[in-house]
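As you look at this complex, bear in mind that one protein chain is not there, while each of the others sits in place.
The chains carry the letters A and B, assigned in the order they are written, with residues numbered from 1 in each.
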Amino acid sequence: MKLTVKSLIGLRDLSRPEIEFILDQSESFKEISYRPIKKVPTLRGKTIINLFIEPSTRTRTSFEIAGKRLSADVINFSPSQSSLSKGETLSDTAKNLEAMKPDLLIVRSPAAGIPELFSRSISTPVINAGDGFHEHPTQGLLDLFTVKERKKKISGLKLAIVGDIRHSRVARSDIYGFSKLGAEVTVVGPPTMIPPGIEQLGCKVSYHLDPVIPESDVIMMLRIQMERGSGNFLPSLREYSRFYGLNLKRMEQAKKDMLIMHPGPVNRGVEISPEVADGNCSVILDQVENGVAVRMALLYLFCGGADEVSA
Amino acid sequence: MKLTVKSLIGLRDLSRPEIEFILDQSESFKEISYRPIKKVPTLRGKTIINLFIEPSTRTRTSFEIAGKRLSADVINFSPSQSSLSKGETLSDTAKNLEAMKPDLLIVRSPAAGIPELFSRSISTPVINAGDGFHEHPTQGLLDLFTVKERKKKISGLKLAIVGDIRHSRVARSDIYGFSKLGAEVTVVGPPTMIPPGIEQLGCKVSYHLDPVIPESDVIMMLRIQMERGSGNFLPSLREYSRFYGLNLKRMEQAKKDMLIMHPGPVNRGVEISPEVADGNCSVILDQVENGVAVRMALLYLFCGGADEVSA
Partner (left out) sequence: MKLTVKSLIGLRDLSRPEIEFILDQSESFKEISYRPIKKVPTLRGKTIINLFIEPSTRTRTSFEIAGKRLSADVINFSPSQSSLSKGETLSDTAKNLEAMKPDLLIVRSPAAGIPELFSRSISTPVINAGDGFHEHPTQGLLDLFTVKERKKKISGLKLAIVGDIRHSRVARSDIYGFSKLGAEVTVVGPPTMIPPGIEQLGCKVSYHLDPVIPESDVIMMLRIQMERGSGNFLPSLREYSRFYGLNLKRMEQAKKDMLIMHPGPVNRGVEISPEVADGNCSVILDQVENGVAVRMALLYLFCGGADEVSA
């Protein structure tokens, strides 16, 4: 199978078979990270540029580890947005990078649309590593992979996404991804944090967490991102935690095998209590681990791996 | 052939045959970046330190890609000048790095003379990646390479360098390089931006762009570097653009095969209009591409490649 897109900008652009194909590929890459020698020559001689215009440690590290385990040459740079441009247009920046003949650009940006603009400007494939409040497709894929690994299916499951939906690129990628694979998605949060019209993406809306818990198979707790201004939409963290935090008491209403997810970093005691974050239902660390496998598959597929290297 | 210098500090220090030798070598490295597996084992087991005391993305990336395509281990560090020293002398910093047995240091610094000071302090070879307003010899070499690739020669060509000559290390390296190879160089800009006595480097001076265009074979448009204080030497950007910007109207006076170059990043609408930057005469992206090839050749030559590795 071959993907119909040159770049991975968002899960909105992928078909169900394409998403399933990526998840299948990821499975075969996961095992590599358990070997004593965690390295395969698949992408030897390929150049991958990690362009992180927004500070990030875990996503950047996950991509870098994924690249190095495939033997690619990974080049990091993390300019501030201002220093990146120096008056240069983003399209010129993209073309300058393309001229150095990389095989793939991974782009994270504080503003929505920059990965897509890069992709349109050049022939090099681009993977969106999170752009503003738009999408974070590799997170969506690793969430799908983690649920599928545990539940053996996605179709028919009920997923609740809880928190600041308005400012969450993760929520958007998850809504697209889980809906396409047949899950029923409900977004949950205070009215100020749920953008009007979000139902058009194919999800339901609830302003209350309690009634949603008993019927959920998977619950994704979003991070309250004080550093992104979440505070402007909340009376107080304590209030938020009382109405939307996942704690042991609320877990009494949950199915015994409900999965608890979180894209990290976790604010213990805010959106999730420590006992729940560390409890049996939590697959938060599985998500991180699977992130490396999913990104290995994506690097392979978007570096033209399927065509040139393995053929 | 063997270079007579241990380090590459400036094109002023190289003879014409040495420059031609480097350009010849670069040609054989260019093809590697077009292979499906863009990697050769030439510098395996060599340690290259990228010491960038001044922020840089494209030059650092170009060197890093060049090093990795030759299989060298590339170590980046980009300290601020203050944190670099902590009261330590630069000579001590150099000796500390030397003690870790690198094969090559690449040094960029906001102050002129630091790469040379490093080179004098230690036996490790040093490549100057741009020092203050002094020289940027690898840019000069990639400019020469790009012109030679297109024009099949340098000797006898007429090159105009337009803009803030005073604050341009690129201009200085280009003047040395193109003059030595037999081109006739004219620097063009407002009187405030042309240092008195620049003719002694072997170039002509013009304060007007229009009369220079028709006779030029190559025109190098320098970046107006507002972040380096160019504004103090200009009435306004608009004024500058009107008198010294390259636009479609001015291009009517140019030879049909005149090459337009720019060291980047480009300020579209200031020193060059978008139509000209993207036009047929522009080789701006060729410069970026050739930068990787020229730097591969330089890493090879200054890492002692010619002696030890290939022999």
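The criterion applied here is as follows: contacts are C-beta pairs under 8 Å (C-beta built on N, C-alpha and C of every residue); 3 or more make two chains touch, one makes a residue touch a chain.
All of these numbers come straight from a predicted model, not from anything done at the bench.
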- Candidates B:S15, B:S28, B:N96 or B:S155 - the one touching the absent chain: B:N96
- Item | Among B:I75, B:A111, B:V205 or B:M226, residue touching the chain not depicted | B:I75
- Tell me, which residues in chain B touch the chain that this view leaves out? 44-47, 49, 73, 75, 77, 79, 83-89, 92-93, 95-103, 308-309
- Note on the structure: Where chain A meets the chain that is not shown, the residues are 33-39, 55, 57-58, 60-62, 64-65, 68-69, 226-227, 264-268, 270, 285-286, 288-289, 291-292
